[in-house]
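Here the structure comes first, spelled out in structure tokens, and everything after it is commentary.
Shown here: the complex without one of its protein chains, the others still in place.
Letters A, B and C name the chains as they come in the text, with residue numbers starting at 1 for each one.
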Amino acid sequence: MNNDFMLAAEIRVRYSETDRMGIVYNANYLDWFEVARTELCRNWGTEYRKWENRGLILPVVEAYCRYKASAKYDDKIELWVRVTEIKYHSIKFEYKIVRKEDSKVLAMGYTRHGCTNASSGKLFKERHPFYEWVLSKIQN
Amino acid sequence: MNNDFMLAAEIRVRYSETDRMGIVYNANYLDWFEVARTELCRNWGTEYRKWENRGLILPVVEAYCRYKASAKYDDKIELWVRVTEIKYHSIKFEYKIVRKEDSKVLAMGYTRHGCTNASSGKLFKERHPFYEWVLSKIQN
Amino acid sequence: MNNDFMLAAEIRVRYSETDRMGIVYNANYLDWFEVARTELCRNWGTEYRKWENRGLILPVVEAYCRYKASAKYDDKIELWVRVTEIKYHSIKFEYKIVRKEDSKVLAMGYTRHGCTNASSGKLFKERHPFYEWVLSKIQN
Partner (left out) sequence: MNNDFMLAAEIRVRYSETDRMGIVYNANYLDWFEVARTELCRNWGTEYRKWENRGLILPVVEAYCRYKASAKYDDKIELWVRVTEIKYHSIKFEYKIVRKEDSKVLAMGYTRHGCTNASSGKLFKERHPFYEWVLSKIQN
């Protein structure tokens, strides 16, 4: 499995993302994780919204973040991401949040998602093109 | 028309709603406006989600807020609301955001919404039960 | 150690907290965790903002959430919380997010925080009144 992190996106910390400690509020890192997933899919050639249009949704079943240093307003942030697990019914992404200026890792985390049939709300038990697609991307 | 503001809800300022100035970030007042609308509907006897289930949605077409003083973390906030206009195709709510501790008005604002058919996405041009309902509430 | 969860607060799901899957967006549960912490402190007799005023801040160093079922717009949600670890320099809270209507557990999670000197930004290495206070609450 290709375990290298990919630089999926660069963003600027928004004023709205800060809190009264003067740092980025903890929940906002989970928003950034989503941005990383979205851009990973685009980079791999199929936008995530197209997967949703084809009846697949990926609700988060687990999320974890380890905060090491604070992001601040207007910091340029690199969003790194990789897939570390893919099954018919689930996928796991890992993230690295890096301050671009000094390459400091601000946070690490992961999310696990259920590969879910959008109409039935059930997890996929059989091969879905999404599974094949992800597999093909992380195996080469 | 009954133009009195109703106290729709009391909320506490969340840490996530503050910004690095130490005050509530401006956009969050629009979230509070929505809370006030939701509780107004409940208070009037029909939950807003039931109107959505019956095919009506109320996307915001206009929003305005005048900020007079800052809300801070953990402040108890009163959300006041009234309807000042109802037409087949639109409704206007006005809001008053008050700090409970000293009854200080922190913000005033309004939102205008299109009364929209959820399936077609078009504005209603004929009487919809929602119209009658709101009218009955503000006329007595 | 008193390991019982306390019902810290009841909230309504806001429209702003939903996403295009029609459910509460995953990051918002971390906002709710904060609400639970805030109300736990108030319930224990000293508001968290007073601890901040006395020079203690509790930045999140770790957050985890396991999502079991979806919260939806207008659901009444119970926020349960307990402290499962207290040290001079860190504290761990656990959370249970419950849909009030049917007592279904929607999510479980925890956060770990650094007990930090607000002026120096350093973790406390000696007893701080906060440590004693929490300890006294969970030991009886």
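Going forward, a contact is a pair of C-beta atoms (placed from the backbone, for glycine too) under 8 Å apart; a residue touches a chain by one contact, two chains touch by 3 or more.
The model shown is predicted, which means the values in this text are computed figures rather than measured ones.
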Candidate in contact with the missing chain, chosen from C:A27, C:V61 or C:C115: C:A27
Selected from C:W32, C:Y48, C:Y73 or C:F93 as touching the chain missing from the view: C:Y73
Contact with the hidden chain (one of B:A8, B:I23 or B:I97): B:I23
On subunit C, residues whose C-beta touches the chain left out of the figure: 15-16, 18-23, 25, 27, 72-73
Those residues of subunit B which, in the complete complex, touch the missing chain: 21, 23, 26-28, 30-31, 57, 59-68, 70, 111
Missing-partner contacts on subunit A, residue numbers: 12, 14-16, 30-31, 34-35, 38, 47-49, 73-74
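In the analysis below, only the chains that are shown with their structure count from here on.
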Middle chain, criterion being Cα centroid separation: C
Centroid distance [mean C-alpha coordinates] between subunit C and subunit B, Å: 28
Subunit A and subunit B, separation of their C-alpha mean positions in angstrom: 34
Rounded Å distance between subunit A and subunit C, as computed from the means of their C-alpha atoms: 24
Junction residues of subunit A, two or more chains touched: 21, 23, 27
